[in-house]
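Quick one: this structure, given as structure tokens, is what I'll be asking you about.
A single protein chain has been omitted; all remaining protein chains appear in their positions.
For clarity, chains are labelled A, B and C in written order, and residue numbers in each chain start from 1.
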Amino acid sequence: MADWTSDEMMTVAAARALYDGVVCFVGIGLPSTAANLARRTHAPNLVLVYESGTLGAKPAHLPLSIGDGVLAESADSVITVPEVFNYWLQPGRVDIGFLGAAQIDRFANINTTVIGGDYEHPKIRLPGAGGAPEIAASCREVIVVVRQSRRTFTDRVDFVTSVGFGAGPGDRERLGLRGAGPRRVITDLGVLEPDPDTCELVLTHLHPGATVEQATEATGWPLVVRDDLAVTEPPTGAELDVLRALQAGAGGRQQTA
Amino acid sequence: MADWTSDEMMTVAAARALYDGVVCFVGIGLPSTAANLARRTHAPNLVLVYESGTLGAKPAHLPLSIGDGVLAESADSVITVPEVFNYWLQPGRVDIGFLGAAQIDRFANINTTVIGGDYEHPKIRLPGAGGAPEIAASCREVIVVVRQSRRTFTDRVDFVTSVGFGAGPGDRERLGLRGAGPRRVITDLGVLEPDPDTCELVLTHLHPGATVEQATEATGWPLVVRDDLAVTEPPTGAELDVLRALQAGAGGRQQTA
Amino acid sequence: MPLATFAGLDEAVADLVHDGDTVALEGFTHLIPHAAGHEIIRQRRTGLTLVRMTPDIVYDQLIGAGCATKLVFSWGGNPGVGSLHRFRDAVEHDWPVPLEIEEHSHAGMANRYVAGASGMPFAVLRGYTGTDLVARTATIKTITCPFTGEVLTAVPAIRPDVTVIHAQQADRNGNVMMWGITGVQKEAVLAARQALVTVEEVVDEFTPRPGAVVLPNWVVTRVAVVPGGAHPSYADGYSVRDNEYYQRWDAISRDRESFRSWVDDHIMRAGGE
Partner (left out) sequence: MPLATFAGLDEAVADLVHDGDTVALEGFTHLIPHAAGHEIIRQRRTGLTLVRMTPDIVYDQLIGAGCATKLVFSWGGNPGVGSLHRFRDAVEHDWPVPLEIEEHSHAGMANRYVAGASGMPFAVLRGYTGTDLVARTATIKTITCPFTGEVLTAVPAIRPDVTVIHAQQADRNGNVMMWGITGVQKEAVLAARQALVTVEEVVDEFTPRPGAVVLPNWVVTRVAVVPGGAHPSYADGYSVRDNEYYQRWDAISRDRESFRSWVDDHIMRAGGE
């Protein structure tokens, strides 16, 4: 019985996907946790960009919102929201964009808009696009972090909010999207990566304890498993210590300030 | 014999053209002198905007350049040059724009680009447009300050750098220029204003001591003199005191700082 | 040009916000003008087109109270908590009234405000390409670069009838200063025909601060002094974000009746803020 949860494994795997010194566009929640974990472990020079306008934020604790005071105080520079998108994201200055998803399909297209029904009267109205469409288009590469389930991993998304590989090979180029698109999808079960030829998401890593059957069961299309399927290194004690300290201290200052 | 010069009269007349509380786009030189004179006399709430990015500058002494430190230190807000033009001038937030001219024609079109020869090899290469074309287009109204001579007041300018009334009535509307255009042209001899019907510059004021003959002689087109030709009030002692103090102190801080 | 004048929040909202207006309340997590939103509910405004990049609980409240018939936005959620239940109920079940939506991305909305602030009818960006938003949102079109032939995206300017923001300070002349994360508020104010600013306090003179944004009194219409007017959002230097409130809102807003009694107790009977 592992002494860590599948969510902790997912967060640690996401943190490891960030190399030191890259510029990372961070959304609140798990991406922010993973990015701050990476900055405190193997990637001390990670540059965090939050869409609220903080460039190079170095929060002493996990921010609970995209606009926490701690982000502004610790940033190299606080800029306007139009500048974040026009001067920094749009020209391709951001190396890695972190995205979540309510639905993701076999070509890594993402839906965060509506599920079921029709657009005007959907069964589930989701928050919408936010910064995601342009993050997915303009970052040099994208990492998706999402819990794996048949409801989430659908053959086709109900609504394309952010483009992964569209309908397959060549679509990003046809659409003139400058970034390379999703490089990996990190879940609570393992890691999926786009097949270099088909652009379809295939299973490349299983987290310790997870099985191919679980992953297949949690995927809404016939999941291809790569021959060289690897097992993720389990979280190290150091990673877990930092992660749990981060989460214990989350927003602490907010309460006490 | 007047105890003031024609340049002092011109500057005082320009200052009087600024009402209290208006927003004024100021270029360096005589316009800046006139605007600062107005702010120290009848228009204490005049808002000075310099193209270097200082909104609401209140210089303690006359700046010698558009980007003097004293402008930034005394401004309500220092903004970027793109913001000056896009957020403040372009939307028509500036009431009055002050322009000079190397040539000005009967329809108040202004040339600050080239004189004589052809464009590639002109007889005289002037500095060029700077902010003038958009100041002339977007300010609610424009005031031109220029010494009057036959070389400067030409029937047609060699090059239209900034549009006054184009070829005559209706042209500004046809061009989609949103400001009203030149309201008056203040010279060392008097004041010219566009005729409401023809848009042609006609003589409406003479400064004390100047004659219609001088004005006609110094104008490159048959100068129409308005029936109700008025004589400008001479500079008051107070105006001259403030003006001379301003000019004596010009840039003083620059030297001593 | 007309200069900003001071007024009570109730008077300012009565003057500047009318039924059917297009109204933008901006503030990016920080400096969200909640008190002004509550006053709009209190004055029972209807038929509003509400504009905001990140409609969160203040818009959930306005929508649930029936003030809005249209929402122009790019992300509608309770940050860090989950759904906006009143927003969802309006879109999914037309309760209390049908809510038309005009949906964009953050990049598109930010550029629409920039175009409005710049006196331009539209803005150009790299955005939306390949997404289903292009088909769903009429205010997304393509435009071709006249120099390179490249095809890009155009979005129209946003020009609110009134923009409402919360700032830290005004001086006695009605100039406004805000600092910290200032988001898109300057553009939202400059894009609007009129602007209402609620402030924490009035000071004799501004102290220059790193990252401070000053809005001169000739681009502000009314200033209302409302200490804590951003709560449960915060004002850097004056308050911290009340994260529990955002969490509590999830339960309050889940159910129509509990929402209605919250409005009665906390807005209608509460009186001005």
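Operating definition for what follows: contacts are C-beta pairs under 8 Å (C-beta built on N, C-alpha and C of every residue); 3 or more make two chains touch, one makes a residue touch a chain.
Being a predicted model, the structure only gives us computed values, none of them experimental.
Shown chains touched by the missing chain in the whole complex: A, B, C. The missing chain, though absent from the display, is touched by one residue of C:His38, C:Arg86 or C:Arg126; that residue is C:Arg126.
The chain not shown here is touched by just one of B:Val47, B:Ile104, B:Leu177 or B:Leu240, and that residue is B:Leu177. Only one residue from B:Thr80, B:Thr211 or B:Thr236 touches the chain missing from this view: B:Thr80. In the full complex, subunit B touches the hidden chain at residues 28-29, 51-54, 64-69, 71-72, 78, 80-82, 84-86, 89-90, 113, 117, 119-125, 127-134, 137-138, 159-163, 166, 171, 175-178, 251, 254-255, 257.
Residues of subunit C that touch the chain left out of view are 119-126, 139, 141-143, 145-148, 150, 152, 154, 156, 208-212.
Residues of subunit A that touch the chain left out of view are 21-23, 47, 55-56, 76-77, 86-87, 90-93, 95.
Keep in mind that, in the parts below, only the chains that are shown with their structure count from here on.
Centres computed as Cα averages put subunit A at a distance of 57 Å from subunit B. Subunit A has no residue in contact with two or more other chains.
Residues of subunit C in contact with at least two other chains: 186-187.
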